[in-house]
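Note that one protein chain is taken out, while the other chains of the complex remain in position.
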Amino acid sequence: MKFLDEFRDPEAARRLADALHKTVTRPWRIMEVCGGQTHSIVKHGIDQLLPESITLVHGPGCPVCVTPVELIDRAIDIAQQPGVILCSFGDMMRVPGSDRDLLSVKAAGGDVRMVYSPMDAVQLAEEKSERQVVFFAVGFETTAPANAMAVHQAKLRGLTNFSMLVSQVLVPPAVESILQSEQHRINGFLLAGHVCTVMGFTEYEPIAERYRVPLVVTGFEPVDILHGLYLCVRQLESGRAEVENQYTRSVTRTGNRPAQELIQKVFHVVPRAWRGIGEIPASGLSLTPEYEAFDAERRFGVTPASVEQNGDCISGRILLGLDKPTDCPAFGARCTPEKPLGATMVSTEGACSAYYRYRHS
Amino acid sequence: MKFLDEFRDPEAARRLADALHKTVTRPWRIMEVCGGQTHSIVKHGIDQLLPESITLVHGPGCPVCVTPVELIDRAIDIAQQPGVILCSFGDMMRVPGSDRDLLSVKAAGGDVRMVYSPMDAVQLAEEKSERQVVFFAVGFETTAPANAMAVHQAKLRGLTNFSMLVSQVLVPPAVESILQSEQHRINGFLLAGHVCTVMGFTEYEPIAERYRVPLVVTGFEPVDILHGLYLCVRQLESGRAEVENQYTRSVTRTGNRPAQELIQKVFHVVPRAWRGIGEIPASGLSLTPEYEAFDAERRFGVTPASVEQNGDCISGRILLGLDKPTDCPAFGARCTPEKPLGATMVSTEGACSAYYRYRHS
Amino acid sequence: MCLAIPGKIESIEQGEALTRKGRIDFGGIVKEAWLSYVPEAKVGDYVIVHAGFAISRVDEREAHRALKYLDEMDRLDSPPPEPEEE
Amino acid sequence: MCLAIPGKIESIEQGEALTRKGRIDFGGIVKEAWLSYVPEAKVGDYVIVHAGFAISRVDEREAHRALKYLDEMDRLDSPPPEPEEE
Amino acid sequence: MPARRITVTVIHKERTVDKPPHRKLADGLQCPVPLNDIPQILLSHGGGGRLMHQLIDTLFAAAFGTQATQHDGAVLPVNEGELAFTTDSYVVHPLFFPGGDIGRLAVWGTVNDLAMCGAVPQSLSAGFILEEGLSMETLWQVVQSMQQAAEIAGVRIATGDTKVVERGKGDGMFINTAGVGRVIAPQPVSPRRVRPGDAILLNGDVGRHGMALVQVREGLRFESAIESDCAPLNGMVRELIEGGIDLHCLRDLTRGGLATALVEIAKTSSLSFALEETKIGVTDAVRGACELLGFDPLYVANEGRCVAFVPEKQAESALQIMRRHETGRNAACIGTVEMEARGRVTLHNAFGTTRLLDMLSGDQLPRIC
Partner (left out) sequence: MPARRITVTVIHKERTVDKPPHRKLADGLQCPVPLNDIPQILLSHGGGGRLMHQLIDTLFAAAFGTQATQHDGAVLPVNEGELAFTTDSYVVHPLFFPGGDIGRLAVWGTVNDLAMCGAVPQSLSAGFILEEGLSMETLWQVVQSMQQAAEIAGVRIATGDTKVVERGKGDGMFINTAGVGRVIAPQPVSPRRVRPGDAILLNGDVGRHGMALVQVREGLRFESAIESDCAPLNGMVRELIEGGIDLHCLRDLTRGGLATALVEIAKTSSLSFALEETKIGVTDAVRGACELLGFDPLYVANEGRCVAFVPEKQAESALQIMRRHETGRNAACIGTVEMEARGRVTLHNAFGTTRLLDMLSGDQLPRIC
């Protein structure tokens, strides 16, 4: 496939790995923010190609992982109500709430459906006018344009039976929050290419400056990641701390304007709790008053009790880059994809899951 | 089982058969009005015990058989409407309308349910308040108390989602209509014991007198039927023409008063079309104004086109006692219980069906 | 028409006359039936049940009279049984 | 996060800018996507698709520049590719 | 012990599920899948992944052994001769009913079909189609019941398969069993070997299985002590063969009952049968239930009854062998094969009259009016 295969070329990967080996002189700890990149790294064994002095740590960039248990419970509650069809991306189906996941709600008779696009949920609402269709809108900035359009279209089409349970989170505040932590030992970041495709990367420029840390906008294929690492290490070795763009074929500095416009019309920025991390100011999106009629929390008024994170799970520390999955005593023993204790194990993009799937035996 | 086994006693049957043989001197043609008796006669081979000069002919006493195709089509129409649960006795499920039966509607996704009592349909309406429950109330006088109570209870319970498609017919006008036909050669009648259990038999007294024909209220077991025949033949041989009661253990002259009272409150007498026979004045029941809110024909306003009876089928003549099933050229060839041309073939109590089942090979 | 069979009242669920129900034993199986139309029926009585409703109480004396008559039927000159009262 | 892959626009269903849709070919399979956010994209262009929406048009020149750079990478002293315009 | 039904209240979809009665099973094993972890079947249990393997390696292996659950198929030693091979799917509702459950039916039903071929049943396959949401406990009860039934009948469940279908596309659980067995009857057991003069033997009263199910069916429910007659017939058949009885034809009476089975055989053999109605046993309760609903017990399903066609002169000794077995205690000769070659079944009754038996169109429907 064009624009994929070229960036999986083993020869190019070898050259980049060689370059990294030749460039690096000191130990560096680099976080790839994005779960998709984590997955790619572990699946393709990219870390095996790196000099020993480069340590990759895995960031909070899996929106499924950081969705609070309370919100999953809320989705589960809604899915159990008579007449509701709860739609969700496949990723969310196996993520455990405090006592079950959406797949078991479905097994017990709830009408839970997997969709490929939020627009599929809108269409379903049009077709089933007698049912309430709720879309569980999990995502980072990348998914916001699709979710914004779904709400916008629902409004244009006058649908009264469509609503959205919004769990939209924003990356820059999370990166900043990691950098504010005293324990962090991260020297550089690979930024998520698709988030920046939508948002551009101007928001990261003050961060690079304030925290003196290089941030490289990076794609998702092995060659992209190695290339991003190379650019990052070059900055580190030369003492620079800039935002650099590896993923130029998709990302521009200012991002996708039409998408940003609709996002701003439909959503506004709010503080948000991140599973395992806690509340981060201005790190989430919520529907603006113009669209609040489509807010599932308004329509279903479920107020779940606050739920404690499982005591043994260190997924919060993993999401902050403080620990690796293999540091967790539960990993692979009491915590497996079949019976996950934390969301980093159950989401396919979670770091624990990636380690379990590709490394554990 | 008490009050059943005694009336199936072969020894008693033999005595009655002997008595009949000794009593009869001339040919007599006797109609058992009731399909249940037809069934019993053919199943137990009672006709095989009779003197050759007694001919049994089978009457219109199967309410399923005489329900007009139009009404079955109406039930089928209603069953196909969204949100409707159509309830019916098992008997009605295989009776063909003009192009299908209720079982195929069910197979195609209609919610058609078999009930044992009309009260089961009322209960269902209470449980499924979001659905319209329609009971297809087919029956003679015997079933009228149950149907009347169902409507009455629905009203008492304030149900707005229960209605009844009424196909209640009355026996005395049908008997009189047969006697009015010029072709009939019937010398005596066995009257249906359970109809008389409800209504008594005073209505038949003027008929006996007017048409000079013996009418014997008869039960359903082999001994009952032989006994009824014996009483009938005795009248015929002695030139009497009275209403006589064989089924004294269940029938009194005036019938069941409380049942009659509720029937009169809920239903009033109307003219009615009989399948194969045509309209008979004052031969059906319809809901009184007090209960008309429960009339399914009001609620669903379906106006089916009039449908012709299948040209080959002589079930009308059979119902009038003019022919026997074996007189029909289609019997057992083009007309079978799997692919019935007329209702006397499909209802288990229909004369054609009884002959097919117990005699055909 | 009108399948109706005799069963014995096992127990009665007391209530208003019109909504009185009972458990009826039919040769070993038990099913509930409405007794609305047989206000005179009591536990131990036989009733004839159709479509969930008792439509009559079995007149046991009449039944026995009929059976006795059949028993003695070999004497062909005997008269048929008449209901004792009209 | 945010699985998004490049595909080639096979055809475009004309309509208002916001509701424009196209059929996208991903290595032999074709799926519909909304083109609302890539008003500049035309048939033959590659777009990156996520959750049923194209979120960018692939800048083919940039892609080739990057690949060319990688090709020549054995000369380690060569500078990394910079976007041609900001 | 009557089956109980409970209503699931958690979820809005109307539905009743079958709860297994608390029957004591021989080995009293605990369900090996921890119930509070995964108390119900998920689609993932059929997805070919770890959950499916866990289900197979724990629950199924605990009941049937690991041999039955690990490979693409079983490999069985066979001797030169004839092999009987049969299959049936079981779709009974409710899953647990008075006198049995779907697991017993699935094992004994196929065991009986093999026995009807004059074979000694040896190995069975078990194919499960589970509906998403089925309780794990229910599955475990059924699987245990199957293993117990297999032990009673002396067969092995040798290979199996599990599929899971979405909720609303199944009915709790369907089971298919296929079976193989060694034919030991020295002559073919087949309708084609029925001969005029043969005695028609029946091993007990009829109609119990069908009425045991009707009594718990929505809308028709009644109370009774009727229990299904379900039972394995292979022991009895084996002794008949080993006792030197020349079994011309055997047929177990399942759907359609005694009448349908005999009509089938009459048509295939082109011979006519004369039956004595008074020789055909029907319990009072089954008869009562049939009277109430307008059913004919001769057409009601059985799961532990068969007819055997034997030479007239062996009828008595065959009956003696049958009566030694629990399932044949009330065995009787119910009729004979006539000279007439019209494929008719005539029932002679106590009144000295006759009627013909034929197949019904489909299921019997309750008659009311």
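Note that the chains are named A, B, C, D and E in the order they appear, and that numbering of residues resets to 1 at the start of each chain.
Going forward, contacts are C-beta pairs under 8 Å (C-beta built on N, C-alpha and C of every residue); 3 or more make two chains touch, one makes a residue touch a chain.
Since the model is a prediction, treat every value here as computed from it, not as a measurement.
> Touching the absent chain in the whole complex: find that residue among E:Ile152, E:Val165 or E:Ala274.
The one listed residue touching the chain not shown is E:Val165.
> Among A:Phe7, A:Phe89 or A:Phe331, which one touches the chain that has been omitted from the display?
Hidden-chain contact among the options goes to A:Phe89.
> Identify the residue among E:Asp252, E:Glu291 or E:Glu338 that touches the chain left out of the display.
Touching the chain that is not displayed is residue E:Asp252.
> May I ask which residue of E:Cys31, E:Leu51 or E:Ala266 touches the chain that does not appear here?
E:Leu51
> What residues on chain E make contact with the chain left out of this view?
42-53, 70-91, 93, 112-114, 116-117, 119, 123, 125-129, 158-161, 163, 165-166, 168-171, 174, 176, 178-180, 183, 188, 190-191, 250-252, 254-257, 260, 264, 268, 299, 301, 358-363
> Touching the missing chain, which residues of chain D?
That gives, for chain D, the contact residues 1-3, 5, 23, 26-31, 49-51.
> List the chain B residues touching the unshown chain?
For chain B, the residues touching the absent chain are 80-83, 103-111, 337-339.
The rule we apply is simple: only the chains that are shown with their structure count from here on.
> Just tell me the minimum hop count from chain D to chain E, counting one hop per pair of touching chains.
Shortest path length, in steps: 2.
> How many hops, at fewest, get you from chain A to chain E via touching chains?
Between chain A and chain E, the shortest chain-hopping route counts 1.
> Quick one: which chain's Cα centre is the longest way from chain D's?
C
> Pick the pair with more C-beta contacts: A-D or B-E?
Between the two chain pairs, A-D has more contacting C-beta pairs.
> Please identify the chain lying most centrally, where each chain is represented by the average of its Cα atoms.
Chain nearest the centroid of all protein C-alpha atoms: E.
> With chain centres taken as the means of their Cα atoms, state the distance from chain A to chain B in Å.
Result: the chain centres lie 71 Å from each other.
> Please compute the C-alpha centroid of chain B, do the same for chain D, then give the distance between them in whole Å.
76
> Please compute the C-alpha centroid of chain C, do the same for chain E, then give the distance between them in whole Å.
Chain centroid spacing, chain C to chain E, equals 38 Å.
> Check each residue of chain C and list the ones that touch at least two other chains.
1-3, 5, 26-27, 50-51
> Going by the touch rule set out above, which residues of chain A reach two or more other chains?
Residues: none.
> Name the touching chain pairs, please: which are they?
A-D, A-E, B-C, B-E, C-E
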